[in-house]
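Just below is one structure, and these are the notes that go with it.
As you look at this complex, bear in mind that one protein chain is not there, while each of the others sits in place.
And now, chain A:
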Amino acid sequence: MIVRLRDLALLLAGYGMIAPAGAQPWEFNAPIEVTSVHGEGIFHHLESAGRRNIAVAGETVAISWEDNRQDGPAIYLSRKRLDADSFGSAVRLSETDEAYEPSLAAVGPDRFAVAWEEAGRVRLRLVDQGKPGPVLSLPDRQAGQASLAAGDGDAVWLIYTAADNGTRHRRVYLRRIRLDKGEPAAGEACAVDPEPLEQAQLYPTVVKLPDRSVAAWEDRRHGHTIIMAAENREPGSCRFAKPQRISEPPPGPRPPYGKGHGVTRVALAAYGQQRILAAWADKRDFREGYDIYASHYPGEDDALFGPNEKVQDPFGGVAQQWHPAVTGHPDGQRVTAWDDDRDDQTNILLSWHEAGQWSDDLPVPGASGAPEQNHPSIVLDADGNLHLAWVERQKTGGATRLRYLFGERTSDATR
């Protein structure tokens, strides 16, 4: 007899063996398509560093992605007024070369910045009321893995990796991009960790708080991948404090082989007052594959981030979790989304903080069940409504569709 994990969870909940979920904070609409261009041979990707592919600017939600509708991979953006039933036509943002991994930030009412990789450079473009502005191309060589954070209105913060001078590794750089001069202008490139590189720094992301910026990235300096973070408390300077490790090693003696366990793809989101959530996929329990772990900024004493927490509930233990995305709200709400195969199919799951802990996992209605759903990107708007974009396929390896779902806030669950 095959017992599906969700059924088992319900059974155990019925016997009081696990705590039932609190009030669900959102009521979800039916999913809609982000773009009508799909079909055989077309593959959409939502895979930016930090997973920031969706943003809300005033009364407009926008999604940016890469697909190959015009043969080569190119970057597109589509917008929708919050009260509209459908997205408008996609606007192509990249130029003539192959382009990848767009990251999106809201910078004013119906005004968005998008950064991506094209021809080995990071490029950025503003889209104001649907009209793309001039393209800014950064000078860094072999650059990519861009992630954007909204700044103070006149600027966005662009973090990315580029070839390190003197080594063949990628190094993380952060630039302030001014937006107040009619076209974007790049500030100085700041290395978030200026020490000589021993190994690669990869897939960075950043949060800009009023008086500081905090960056996190994958780091291979210890012979395996760990998550590192660094903060800059001197606006206008390139001085970052010495980076700290966020992802903790598993307890117990170090195994005789290898350097350590694997982690991948950190995501960051600001919430509350001067607080940040970091989440990533973590294989510290090597028998169960990647699990979703999180940590909160600031930590105690001199620690940049606090102790690691497992986000998913116990029923995710024997399944695989991938692609964590996070979002937060000034009222303290924070949410993690990921894709999860615990029910023998790949679904989008959510967990949010309530009463000081992560909620039971919620398979998102409209983004769970057949067919296959993965690669979520999420954002909370000013009213606490949840916006979700993801990639859907009818069969593994088959053509993809881009989907969007709106969750209207329904409660004031304890944060």
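Just so it is clear, a residue touches a chain if its C-beta (ideal position, glycine included) is under 8 Å from a C-beta of that chain, and two chains touch if they have at least 3 such contacts; residues count from 1.
The definition used in the following text is that contacts and distances are computed from a predicted model.
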Task: The complex's invisible chain, by UniProt name, from "Amino acid ABC transporter ATP-binding protein, PAAT family", "4Fe-4S dicluster domain-containing protein", "Thioredoxin-related protein" or "Alkylation response protein AidB-like acyl-CoA dehydrogenase" - done: "Thioredoxin-related protein"
Task: Absent-chain contact - pick from A:P109, A:P139 or A:G223 - done: A:G223
Task: Per the touch definition above, residue among A:V34, A:L148, A:A162 or A:A200 touching the missing chain - done: A:A200
Open item on the list: For the chain not shown, which residue from A:S137, A:Q244, A:T264 or A:T410 touches it across the whole complex?
Closed with: A:T264
Task: Option touching the unshown chain, where A:N68, A:S137 or A:Q345 are the choices - done: A:N68
Open item on the list: Across the whole complex, list the residues on chain A that are touched by the chain not included here.
Closed with: 41, 43, 45, 47, 68, 73, 100, 145, 168-169, 199-200, 202-203, 218, 220, 222-225, 255-260, 262, 264, 283, 286-290, 320, 322, 396-397
